[in-house]
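Handing you a structure now.
All protein chains of the complex are present and in place, except for one that has been dropped.
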Amino acid sequence: MMIWIVFAIMTAAVIAVLLSPVVKARPLAQGQDRNAFDRAIFRDQLAELDRDVERGAIAPAEADAARNEISRRLIAATAPPHASRPLGTPSMALLAALIVPAVALPLYLKAGSPQLPDMPLSTRLENATETGDYEAMIVRVEKHLAQNQDDVEGWKVLAPAYRRAMRWADAAEAERNILRLSGPTANGLADYGEAMVMANQGTVSAEAHEVFRKALGLDAKLPKARFYAALALKQEGKSAEAKAAFEAFLADTPADAPWRDMLLAEMNDAVARPPALDQQTMKDAASMSPEDQQAMIRSMVDGLEEKLKANGDDLQGWLRLIRARGVLGDAGKAKLAYDTAKSQFKDNPEALAALDGLAQEMKIP
Amino acid sequence: MIAEFGHFALILATGVALYQFLVPLVGAHRGDTALMRTGISAAVLQLALIAVSFVVLTHAYIVSDFSVQNVYENSHSAKPLIYKISGVWGNHEGSMLLWVLILAIYGGAVALFGRNLPLELRSRVLAIQGAIGLAFLLFIVLTSNPFQRLDPPPIEGNGLNPILQDPALAFHPPFLYAGYVGLSIAFAFAVAALIEGRVDAAWARWVRPWTLAAWMFLTIGIAMGSWWAYYELGWGGWWFWDPVENASFMPWLVSTALLHSAIVVEKRNALKIWTVLLSILAFSLSLMGTFLVRSGVLTSVHAFAVDPERGLFILIILCLFIGGSLALFAWRAPMLKAGGLFAPVSREGGLVLNNLLLCVACLAVFIGTLYPLALETFDGPKISVGPPFFNLTFGPIIMPLLLLVPVGPFLAWKRGDMAAVWRRLWKSLAVAVVIGLIVLAVNIRGPWLAPVGMAMAAWLVLGAIADLAARIGLFKVPLSSSWHRFTGLPRSAIGGILAHGGLGLMIAGIIAISLWKVEVIVALKTGESADVGAYTVTFLSETPLSGPNYTGRAGRFLVKEGDREITTLVSEKRNFQPSGMPTTEVGLLQTLLGDVYVVMGDETTDGARAMRMYYNPLVNFIWLGAFIMFCGGLLSLTDRRYRVGAPKRAISAQAVAAE
Partner (left out) sequence: MTRKQKRLTMILGGLAVIGLAIGIILYALSGTITFFHTPSDLTATGVKPGQRIRLGGMVEDGSVKKGTGTETTFAVTDQIKTITVSYNGILPDLFREGQGVVTEGSLKEDGTFVADTVLAKHDENYMPRELAESLKEKGVKLGKGADQ
């Protein structure tokens, strides 16, 4: 509301200034006659000529010729002034001034965003806590930590914040700092490893696997670490070990544990790794001959490829596709998928890094 | 709230522009003084409103308000303050806002300082200004709105192209725009004259200072752009005949012609129709310059807004203003009475030749710039027109003009006397020829252009000196009265002499760097050296580098002349975050006689680094010359002549372009 009052005042002020000459209009005391302007200039030219002659800057003969010419023009410019015209009616100017709001209002309604407040960075950061501005709070803590790298409390605030914002690489960095400052704990290691996995698009790197092993060394029953350690085994192709690890984990998992569903899904997935299949298909696949199984998997991979062609923004999908092609031994198609994905995400360095990482792992040139 | 305030101010300005376009025109037609005067307040209001919105946008940049999309896209909270400010016009939307701001400043200046103009003429000029403003304001609000908001606002901006984070480039657009847009005044005066069907003496007096202001800003703007290209792009060149450069050079050529023809209108009441046409052409070319850069239709290393919708909008603006004014010209120009007569050999004749050559030179640039585009539009082969074309055409056309520059000021009005000119100039000519011969002797195997070019540069400078000497009667009258005459000289005369002399220095620089540049491309390991001209450059060391928003490598180079150590240069390769964009920082030793220019390249297979080094003789004369030309223009502008002209001398408002 406030803003509309301001706009109304602005508009009124503009119209007032615009029309001020109409209100205080008086007949022109001078200059009604346009020739008067010309005469003034010709007189000035004559005066300049005289000065030039006095300084000796111009030859007398030339000066005379010039003087003649200017004088001729001066005389020519002494035509009688026009009959003075009447002043216009103020009402017309008033009417015309309505042009201004008539143009401005619809344009502003089309282009403006009167409801949006200003968001200068500094006030935004200051008021972050009051307004619950999550991004701003993160920046505040980041700024603080840039100065005090050893403030573990700060990192402890940041780590979950980064997780919530899905900034996994930053989250991993924060967790690493927490470990550095407060020593390794099973939970801390597991969180660090998880952030690394997430930053790596769901792939457990060897480094991350090592972290989970350490975590399990501190607490062998820690669910998160167990889950990812099993996942790592699965991704490393050690299906039997992975299956064993998942089953042992499942045995220890209470029926109402929130991660139970995820665990079951991964467990079933562990059997036929490339593309993730739903349980019904898995059952069907289990009863097929190996050739048929291969054929089915291939057709599903092709289906995945079609889907990605239609909607190429799915990085996880691309990673799955490349991996699947690689596992199925289709080096050519894997390379093609990799190249296509690369051009797809050429503006996204994180995605490119993930793709390159996978390509290295799968030995795609 | 502040941002929306600025946005609303901009939109109000659009409404005021429509008013400023229509009402004074009607008022002038009906002879209604009240309506005409509201045009003046409209121009002042427009200036105030656009200034407010510009300040608001700048404020949003300074406080990093990323709820404004334009700030989010082009700024970053970690950027130094000066680049936050220059970031305002470092992008398409902001630069258009700057464009209309400068337009409004010129309009406001005519409104405020135009009291020595007949009211009708002033109203019509302001109305045309209003029309231009309206077109561009609509363009901004509808297609390139800098006040577009984001909800929710991002927490950090996208930064600014690192190559644009540079002082010369930061302040090159405002100057260039002041030049481009300044030509709108000459245009508005021309259209007003066509509407009225008369060209007053007051008209001629007024067109010249405005053109002068525009010309001056164009000169310095182009020079700054060229300086930026010279040391930032790292290619060792100072002018590439790039379409964007040409787009600013063409209005410069035509405004130079206009500057000279306006003298004839003022002094002799002749060449009126031609001057009106030139005014229209000059502004048309500067609109085209805006168009070429904005729409990115031309292959250009500078184009930064590739957007056909905007291009179409500007194309319509272009057709409307250029087509409209030329049609008006065809219809109304015959009504303008021809003025004084003159002999072919006379000051007027010389100025006509000057105009002719400048316009033909502009035509050559025009064809070279647009021919590839035209060919492609008609599905012809894809071609590029490069420096060889321009050197072959522009050079021969401009050379006779350069020869004639010193002659012109010595020719009398109406009927000149070549013998008298010869008497006053033969010494300068002789000295210039001797200089040419010396260059020839020293450089006997060099290109033939070297002695000719140097003689020509000397001829220009000596001609300017001879002009001054003749005007103050140096050695003909006692020195004290020479001094007296000097102090009494009109400033516009001194300005003209400076501009012609500056041109000479510039030509010397151009000839020297074009013909005697030494380019060395070599792979060096640390400790190795290479000879560049008279200097020896040793690659001392290479160290990693980290700046506020970039990392990279810095190479250090020792420059020696013979056994004398001159200085240590640093050339850098930087990688800017977050874009990962690489840039090169040139190691540059500047001296008046020439620059040593070192660029560090990539690593080679055997662990050395590729280096490109130049010795650029006299290169700084180019910018020095341009600066002197700028100063000449500035001095001319302060001439008392432009302050008189109001009837009864009641008012002595300054007729100086506001800056």
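The chains carry the letters A and B, assigned in the order they are written, with residues numbered from 1 in each.
The working rule: contacts are C-beta pairs under 8 Å (C-beta built on N, C-alpha and C of every residue); 3 or more make two chains touch, one makes a residue touch a chain.
This one's a predicted model, so the numbers in the text were calculated from it and none came from an experiment.
A.B. asks: Of B:142, B:363 or B:631, which one is in contact with the hidden chain?
C.D. replies: With B:142, B:363 or B:631 as choices, the missing chain is touched by B:363.
A.B. asks: Touch as defined at the start, partner being the missing chain; which of B:248, B:325, B:492 or B:584 qualifies?
C.D. replies: Result: among the candidates, B:584 touches the missing chain.
A.B. asks: Provide the residue numbers of chain B that touch the chain removed from this figure.
C.D. replies: Listed in rising order, the touching residues are 161, 163, 234, 296-299, 301-304, 306, 341, 343-344, 349, 352-353, 356-357, 360-361, 363-364, 367, 371-372, 376, 381-386, 388-389, 392-393, 396-397, 521-523, 573, 579, 581-584, 599, 601-606, 608, 610-612.
The definition used in the following text is that only the chains that are shown with their structure count from here on.
A.B. asks: Report the residues of chain A in contact with chain B in the complex, numbered from low to high.
C.D. replies: 2-3, 6-7, 10-11, 14, 17-22, 25, 27-28, 30-31, 34, 36-42, 44, 48, 51, 55-57, 62, 65-66, 69, 73, 77, 82, 85, 87-88, 90, 92-93, 96-97, 99-104, 107-108, 111-114, 116-122, 124, 135-136, 138-139, 349
A.B. asks: Can you tell me which positions in chain B touch chain A when the two form their complex?
C.D. replies: Result: residues 1-5, 7-9, 11-12, 14-16, 18-19, 22-23, 26-27, 30-35, 37-38, 40-42, 44-45, 49, 60, 63-67, 77, 116-121, 141-142, 145, 147-149, 151, 153-156, 200-202, 205, 268-269, 340, 412-414, 471, 473, 477, 484-485, 488-490, 580, 641, 644-650 of chain B touch chain A.
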